[in-house]
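Report on the structure given below.
Yeah, one chain of the complex is gone here, protein chain that is, but the others are all in their spots.
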Amino acid sequence: MLPFESDYNNGAHPEVLHHLVETNNQTCQTYGHDQWSESARDKIRAAADAPNADIFFLTGGTQTNMTVIDGCIRPYEAVIAVETGHINIHEAGAIEFTGHKVVALPHHDGKMSSNDLKTYMQQFSEDESREHLAQPGMVYITHPTEFGTIYTKTEIEDIYAICQHYGLQLFIDGARLGYGMMADGADITLPWLSKHCDVFYIGGTKIGALCGEAVVFPHGNAPKHFFTTIKRHGALSAKGRTIGVQFDALFSDNLYFNISKHAIKMAMRLKNTLHSKGYQFFIDSPTNQQFVVISNERIHELSQKVEFTIWEPYDDNSKVCRFVTSWATTDEQMEELEKLL
Amino acid sequence: MLPFESDYNNGAHPEVLHHLVETNNQTCQTYGHDQWSESARDKIRAAADAPNADIFFLTGGTQTNMTVIDGCIRPYEAVIAVETGHINIHEAGAIEFTGHKVVALPHHDGKMSSNDLKTYMQQFSEDESREHLAQPGMVYITHPTEFGTIYTKTEIEDIYAICQHYGLQLFIDGARLGYGMMADGADITLPWLSKHCDVFYIGGTKIGALCGEAVVFPHGNAPKHFFTTIKRHGALSAKGRTIGVQFDALFSDNLYFNISKHAIKMAMRLKNTLHSKGYQFFIDSPTNQQFVVISNERIHELSQKVEFTIWEPYDDNSKVCRFVTSWATTDEQMEELEKLL
Amino acid sequence: MLPFESDYNNGAHPEVLHHLVETNNQTCQTYGHDQWSESARDKIRAAADAPNADIFFLTGGTQTNMTVIDGCIRPYEAVIAVETGHINIHEAGAIEFTGHKVVALPHHDGKMSSNDLKTYMQQFSEDESREHLAQPGMVYITHPTEFGTIYTKTEIEDIYAICQHYGLQLFIDGARLGYGMMADGADITLPWLSKHCDVFYIGGTKIGALCGEAVVFPHGNAPKHFFTTIKRHGALSAKGRTIGVQFDALFSDNLYFNISKHAIKMAMRLKNTLHSKGYQFFIDSPTNQQFVVISNERIHELSQKVEFTIWEPYDDNSKVCRFVTSWATTDEQMEELEKLL
Partner (left out) sequence: MLPFESDYNNGAHPEVLHHLVETNNQTCQTYGHDQWSESARDKIRAAADAPNADIFFLTGGTQTNMTVIDGCIRPYEAVIAVETGHINIHEAGAIEFTGHKVVALPHHDGKMSSNDLKTYMQQFSEDESREHLAQPGMVYITHPTEFGTIYTKTEIEDIYAICQHYGLQLFIDGARLGYGMMADGADITLPWLSKHCDVFYIGGTKIGALCGEAVVFPHGNAPKHFFTTIKRHGALSAKGRTIGVQFDALFSDNLYFNISKHAIKMAMRLKNTLHSKGYQFFIDSPTNQQFVVISNERIHELSQKVEFTIWEPYDDNSKVCRFVTSWATTDEQMEELEKLL
């Protein structure tokens, strides 16, 4: 079977694995106080041009979202996301488990519109019953989005300006951050991002690590006792080295971005193929997730030989399907896939 | 000022107050084990033709919603409501505070459509990633709705059938239940309701009580240890008599429904006046809440002499306004209002 | 049956009831913005000599404890209480429901010792693994305690000093505050208390009201959006007047303290009787709860004619029993009881 259903169906990138192996025999401090976690933090600070950043390593995406959101806002505050946001759908109610409402705005190709946000906040501010509502405390966006689309600098600037105007924190879910930054036409870089939000995370699980996400508070603005907050959410790794070592490798020699770029190259090749073969695109994505509409019959055939995701119904005869490339996608896999499409 | 902004801007109905006074000097058991609470339960069971019903008295609406929902569904389950549902907006995130997601469907004049519910459940059942989603566990509807509209028997039958098919519990918020049942054309009665849902509550605060809502599990189906659940939510009255005595009065001599009927009479009179004076109705409500569109100028004038609620913006020049009658609305108030409109 | 099992087995004090009746026909603002709530707040501010106090009216004790604690401390913080503290036992886990650990210290006749608190905080501060522990954020004490005992000024000063040294808030549960302040030898007054803690509440349910507790932030130090926090906990009364009117009466003409004093007079009379009849006291209480050890046989006899509470096992042949007087206890009831003891 050709594996195009996700970017976490593989093991670790060889360099990441190599670093795990070469450091394995050394002992170290626990709970993220080890030498590799410290080194990884320094490298991320350098890459993000954020010398004062507070950085924490967590295991996975949902865990990171719930810990960051619950750790940063007050109990009576809600987080604003688009309706297709990961926290609003695919996290089994983990945010609500921590006591917070997710307020859902419409999405535009997976993105939040600063106008929608502005309108919501204006109406909220003018609503005479606003003290009876969950108080907006944070805006959550994903970059790239669940549909593979990316924000422009202007779009995030506009959102961040509204956040700052209304006292909202801006949190950017970067589960696939590398793929977003390496996309054609992407103008957002790590240093820029660090100046245009309050907290974000750099996804490792989907970009070469066995597990692990790096939470970055770029302005040294981690909430008080965030370490305890992580522990309280069951998100503290006893062997913090396991993630630290991996990020130490990912942020050496630009590995994180180089391997992200490879996935984009493969994705664009796939996009061209799909285009030339006349597939109908559901959305125009510049990153490693491609969404096309395929007839039910053709889905049945293809799925004998290719693994991909059936995203949602399109009409009675066809469905939206997702094909995903990753840092691990090979030319051979691409060739085989092209033959089958 | 003429008080038309809500149905809880008054004291208790005289009969209710009288019963509080006449029983005041007697001592009794605490925590709802008193003689009046028992008597009120019996009267409600009789009125609802539900001899096995489990009945609990709580203090207010939001408290009741959060306690019932959190007490009835499993932690990983969500409650489905319409987007305008009280629990989805005006309860400050109280449901999420208990750990549950509110899944919002579109509303139709404040009501849930059984088709929307069916579609949602079908898609959920077919979604390959459904184990990554909050599991639907309950449907929440209000009768009458936040817009004063009411369900027909057929509509609730259809919703209940879908609930039973998919293993969802049906919970009906009856904060204004009496007004809904006394509306022109209403075909839903207390005995009928008791046979067509899993749990509902009979609102007292908005229909003649100082405070208090009666939660009814009509089939004797209260969750295990629901008393402890009530306590854990801070919803257990030490002097349970305070609410018990009031419901004992409300369910004597059909008081609850008689006073509801009065509010409806006043509301229909108001509706006619608004109609004859050419006001634009925002929604066609047969109950004690009437919504009309009024120009900003006119709002300014009216609000010098009348209290009413500005519900939401309509356009740049006008707003949706709500006028509410209650069991306490007098003919004199109506006449004065009519002069001003 | 003679009712000595609690101080909330009765209705409202006549003056309180009278005020409810005389204000009943007036309309007002909702959610605690009514004229009587405002008046009650002013009277409490005056009685407490705390002109800037923020005051909120909630319905009952457990609800108040969970709302105040959860509203005042951060999610990762714990509240320190004695093991017999109401929040640690008799609230069905309501504090934990809000996500907070209750750290239990030993009790001394129901009271917290400042030495125990100091030791705990010292050890916590020196514990190298303290970031892995729930962070102490608040100290909770009851005055009078669950055993009817009362703190002295010095004792609370010592506790408050430790709180301030370690950055802990001090919260005093005053469900029976009036009884504590009117006890023989009590030196703590409302103005003094207002200067020696961060937040406390004045219990109404057990001292003459049908329901209601007044939360006082004496330094104007209510947490941001505490109104929303109350709503989110299901603790906001739509008809806030119901509680406001009652406290307006309780704080007129010193009623609250006068009726408390009556209960103390009755309790001291009971204490003398018990003493003269040779009953073994379990604890020496100066307030309206008296605890004595009674043989199982005698308990059986007495309980035919008197309602009292079996508190806990004492030994194989006897149990600790609690007798409670209240503002409503009559001389006749005392005489009858004395004959039976």
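The first chain written gets the first letter, and so on, giving A, B and C; residue counts start at 1 in each chain.
Quick note on the criterion: a contact is a pair of C-beta atoms (placed from the backbone, for glycine too) under 8 Å apart; a residue touches a chain by one contact, two chains touch by 3 or more.
Because the structure is predicted, anything quoted here is derived from the model rather than measured.
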Practice item. Counting contacts across the entire complex, name the shown chains the missing chain touches. Key: A, B, C
Review point. Who touches the missing chain here, B:34, B:70, B:173 or B:213?
Key: B:70
**Study point:** Among C:46, C:89 or C:161, the residue in touch with the chain that has been omitted
**Key:** C:89
Revision key, fill the gap. Touch assignment to the omitted chain, from A:63, A:189, A:273 or A:318, lands on A:63
Revision key, fill the gap. Contacting the left-out chain: of A:43, A:111, A:143 or A:233, that is A:233
Revision key, fill the gap. Of the candidates A:30, A:254 or A:272, the residue in contact with the absent chain is A:30
Exercise for review: Pick out the residues on subunit B that sit against the missing chain.
Suggested key: 70, 74-76, 99, 131-135, 224-225, 227-229, 231-232
Check your understanding: At which residues does subunit C meet the chain that is not included here?
Key -> 75-76, 78, 89-93, 96-97, 99-102, 104, 123, 126, 128-129, 131-134, 309-310, 313
Practice item. Quickly run down the residues of subunit A that touch the omitted chain. Key: 3, 6, 8-12, 14, 17, 20-21, 23-30, 59-67, 91-94, 97, 205-206, 210-211, 228, 231-239, 241-242, 328
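Keep in mind that, in the parts below, only the chains that are shown with their structure count from here on.
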Check your understanding: Expressed in ° and rounded to a multiple of 5, what is the rotation angle of the C-alpha superposition of subunit A on subunit C?
Key -> 180
Point to revise | Separation of subunit A from subunit B, taking each centre as the mean of its C-alpha atoms, in whole Å | key: 41
**Study point:** Euclidean distance of C-alpha centroids - subunit A vs subunit C, Å
**Key:** 49
Check your understanding: Hey, how far is the Cα centre of subunit B from the one of subunit C, in Å?
Key -> 33
Study note, to complete from the structure: For subunit B, residue numbers touching 2 or more other chains are 91-93, 97
